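Reviewing the structure listed below.
Of the protein chains in this complex, all but one are displayed in their positions.
Up next is chain A:
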Amino acid sequence: MNLQIALLLGQDGLTNGAIYALLALALVLVFAVTRVIFIPQGEFVAFGALTLASLQAGKLPGTIWLLLALGTLIAAIEGSLAMRRRQFRRIPVILLVNCGVPLLLAGGLAAISAATLPLPVQVLLALLLVVPLGPMIYRLAYQPVAEASVLVLLIVSVAVHVTLIGIGLLFFGAEGSRTPSFTDVSFEIGDTLLQGQTLLVVVASVVLIIVLYLFFERTLYGKALRATAMNRTGARLMGISGTLAGMLSFTLAASIGAFSGILISPITTIYYDSGFLIGLKGFVGAIIGGLASYPVAAAGAILVGLLESYSSFWASAFKEVIVFTLIIPVLLWRSLKARHVEEE
């Protein structure tokens, strides 16, 4: 390996690492607020990328059907709850939010040809189609068992993951997609070529992390989430609804997931099940941070990206083996740090 290849691999690793870092942050956030280990995070990556690809190909993305189905289901549940509590005035709002908005989106998509729209509008549309799935899934799958043990929530997560994988195959088929590059710009630094797309991913990730930081430090909702993460009961006593906190953290996780998918879809071909491995690499980063520390999780994720990139050069067949076996020494190190038997 010469310096040039080393730099190139480093560039690759950093790009993927930036994506893993975003996902790791979302995982830590969701776990801290809801105690859910969010295995389906990766499916949002795949759905984001594949929805954008469908839009660009002029097809109606399958995600709209999922949005309609989940919306109808929630409207039915919330509607019957409102009926039973005799809160009839809430019913139009419930219908409008859960069925009206998805219908409007579906109508809009059918009316215009999305393929001709400018790229930023396409990206926005893809996000609009995928992000609401986050809070919807929280409402349907997690909220009824929100007080259950971490273990039960984890098994629910795996069930949601499996379901979404099947749905992904149904909607997007077994073929992968790759969206055209956002930018063709490239820079020459010394002997190495720095791709504009790579730079875009890293810059976008950094910007997103800064936005998240500001959200948590400066806004009321951000502070409410932090309060819930620190002490669920205390936060509830202060009037922060656990359901709201859950929905909000799932919205953030879904946005981060979908956005990450859109960022990497010009770099790698994404299949309906690619998200899982990508999400899990974020997990390895999150676990390095003990599912608790944001900066360590981000640093860990970048390490995973670099490790993956360099091991693909030396032992490409064993790339996944190396990345996922990394978790063993990490867990060992955390285990040695833990002094006493931990109580659930």
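To be clear about the criterion, contacts are C-beta pairs under 8 Å (C-beta built on N, C-alpha and C of every residue); 3 or more make two chains touch, one makes a residue touch a chain; residues count from 1.
The definition used in the following text is that contacts and distances are computed from a predicted model.
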The chain dropped from view, which UniProt name applies: "ABC transporter related", "Molybdenum transport system permease", "Succinate dehydrogenase iron-sulfur subunit" or "Glutamyl-tRNA(Gln) amidotransferase subunit A"? "ABC transporter related"
Looking beyond the chains shown, say which of A:Phe182, A:Phe250, A:Phe283 or A:Tyr310 touches the absent one. A:Phe283
Looking beyond the chains shown, say which of A:Ala26, A:Leu67 or A:Val156 touches the absent one. A:Val156
In the complete assembly, which of A:Pro92, A:Gly108 or A:Pro144 touches the absent chain? A:Pro144
Among listed residues A:Ala174, A:Ile189 or A:Leu220, the absent chain is touched only by A:Ala174
Determine and list the chain A residues touching the chain excluded from the picture. 37, 39, 141, 144-145, 148, 150-152, 154-156, 158-167, 169-170, 173-174, 277, 280, 283-284, 287, 291, 317-318, 320-321, 324-325, 327-328, 331-332, 334-335, 338, 340-344
